[in-house]
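Of the protein chains in this complex, all but one are displayed in their positions.
Letters are used for the chains, namely A, B and C, taken in the order the chains are written, and counting of residues starts over at 1 for each.
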């Protein structure tokens, strides 16, 4: 893995984690309303996978955390304004932080119903194919969401038409209070790829390199006309389902144990061993993240709310 | 295979084929209106699979042909009246021949949208499980229908809850004008079972014994609490998609070739070799089928149409 | 009489009916181990066991359709959707399967299914905040229930569970915490199809649905203090729909306002307006007023949401206009 890429991913992971922490503070302090499903523990796979995309590729992110947007390079100002449902964000309060959108970077937005992403991703793949482009679509989804029928239909549709779509499952062990082994009949969701004759691969989602490699390969296949792939990244949701979740449905021991697999120290050790990361760089990255977040929060706080009547805009083109 | 069962299945196959032929005549002659998707070529698997059921089991048939009803023992009178949308059928003209229903034999009816059967079948399985019964559900569907999302959701649902449901795919090579290899990304639909950690098996759908054995085993597993299975029966639709289909989308050679795999002569030869079927019995079976059909057609012809105002009945319980 | 919350009333109804009838089961996402994301069903799994109260995968087609299949075969399933909006993800199972299975099969089966649908704008945006009752009021075969008080929440849910038809039961998220008097005893039922006159008056008829009822009552109070005594009618169910109750009231008042959280075009107010024009035209002395969402999705921002969702103020203003 290229050193520069490795370090970039690191920076984005740190920025994501710090932003997530700040968002949680803002919400708990009642400074912003809104709804956030924190991605703490899953940033490594999210940032690594998105690092494998080209700028003109399409992205369908999932509902879990801020790292997708950070990794894709959407300005933090905008993300925070969407969180606060203020002007200055990407959707003018229409969709909040669950519908961050960024056409310039192929960020198509989010479906409020889980699994709504799969057909949309397939359609973006169809566009690419029909227009003869060499772009790809990366579509994130959770273990719980893998049980929606839209997954099946879309996987098959992409496979029979050889559409350039990479399906990336973040298997974090839970869907709200439902553990994966009770929601999902198969041990490895990647095995479902066999039902569509597409490649399916399991990787450790807390290992940046594994994710980057598997997703890059899947993207390369898609880009060269070999059709869709399924990658399953095993990870864990370290925080509750949403900010404020009592998280009463799983044991503290389980969560404690998983904190020992927190991808950040793992990655730091690895980058340290490879002499990519020094204590000085680390502090610089942290300071830079803090500064970026401070600036963005300040920007957000100064932004106005949308005009009430603007609720009537943006429906028809 | 028990000789009596083998012969019973034979009788039902012949009765189904002859009834199908008669129905086609009636429709072509304009004597009944209506809509029929003929099952010619698929009767062997349909009759063999249903023979494996107990009387108190549940059946969700598919839209392909009359053999399901014949095999299950629904009186022909009723089937023909449903075809003609007359009184004396099972649904009083409300649903026509696409919604033959027979609670006494666990025949739950049919979904007009393909794939609507899977959740219904799952629900019947759920009832059985909750009530602690040892009944099972047999759910037929086509290769094309295997691509509906409801298949995925239901297969997973049945698997995680270990519901007694047998999913039986009639892979007849086509979905209207769409050949299976273009609609379905996987060669053997039975392979999709792996995505739900359930047994999946391919059988020759034109071989009565193979089908009977595989379905019986799947039923036995379901009955004993081992959960759902998927059986794929490879067969062929020898006639058009519906009576009147121009059938312009496939070659005559292909169809000709498949007529050489017509399950009836194959089964007759086998039963003959095993000395179960003699020429005399054969003629008796044919005569009996003809007589039954004649009587039923006559009954149907004498039945009245439903009263127009009865259109307002049967909606609410 | 004791006072309990709308949420508690729903739970009591489920609990009592499950105790009364072993064929009643309850399932949905997160209802068993977690007690539901709105915490209505906590403790029920412990009480009735994992076969009768269980969590499902995220598979709305399968589990709503399975509700139909289970209802056909002798159970009385109560299925919880996490948000009413998800009815659309199971559109076929709701409209064509639940609504039409009985009819299409000539009455051979009945479908005693209840689908619980948490509805209503609450800062959760276009796909989690709808009151989609009107879509389904158009569909033949579906009972549509939308209680506004704790007492009705309980009594109507119990009736819905005992009903032999599929019922979409809309529970408004903003009503969960509201409290009201609820009769004790497992025999307390509220029949489907009977409107409730929440307040009597003869100056104007105000029909209010679900979370609009408390807003309507507040508006009526204010109008009363100004000398206008209006009648507030809560239909409580939209199918069956108590048409006579509304027609009778309008014959007395000659004026009607409908307040609802549907999109305006083809919301419940449309049916009411047309019905009155058919059956009470000569009694109408002022135009219809529909207070509803102005035909846009529900925006996420509270500022925008407030603009589109009918308020006590907008209901009051509509009544005022007719009373002038």
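Note that a contact is a pair of C-beta atoms (placed from the backbone, for glycine too) under 8 Å apart; a residue touches a chain by one contact, two chains touch by 3 or more.
All figures in this text were calculated on a predicted structure; none of them were measured in a lab.
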Could you tell me which of C:21, C:184, C:226 or C:278 touches the chain that is not displayed?
C:278
Can you name the residues of subunit A that touch the chain not displayed here?
58, 89-95, 99, 101-103, 108-109, 111-113, 116, 118-131, 149-150, 153-154, 156-157, 160-161, 313-317
With the missing chain put back, which residues of subunit B would touch it? List them for me.
33-35, 85-86, 93-96, 98-99, 111-115, 144-145, 147-149, 175-178, 182-184, 248-249, 305-306, 308-312, 315
Suppose we count only contacts with the excluded chain; which residues of subunit C make the list?
85-92, 94-96, 99-100, 103-104, 125-127, 134-135, 137-141, 239, 241, 262-263, 265-267, 269-279, 281, 284, 286-290, 295-297, 299-300
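The rule is simple: only the chains that are shown with their structure count from here on.
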Under the document's definition of touching, what chains do subunit A and subunit C have as common neighbours?
B
Centroid-based (C-alpha) most distant chain relative to subunit A
B
Using the average of all C-alpha atoms in each chain as its centre, how far is it in Å between subunit A and subunit C?
36
Rounded to the nearest Å, the gap separating the Cα centres of subunit A and subunit B is 45
Go ahead and note the Å separation of the Cα centroids belonging to subunit B and subunit C.
40
Numbers and ranges of subunit B residues touching at least 2 other chains:
149-150, 153, 156-157, 160
When you check subunit C against every other chain, which residues touch at least two of them?
56-57, 59-62
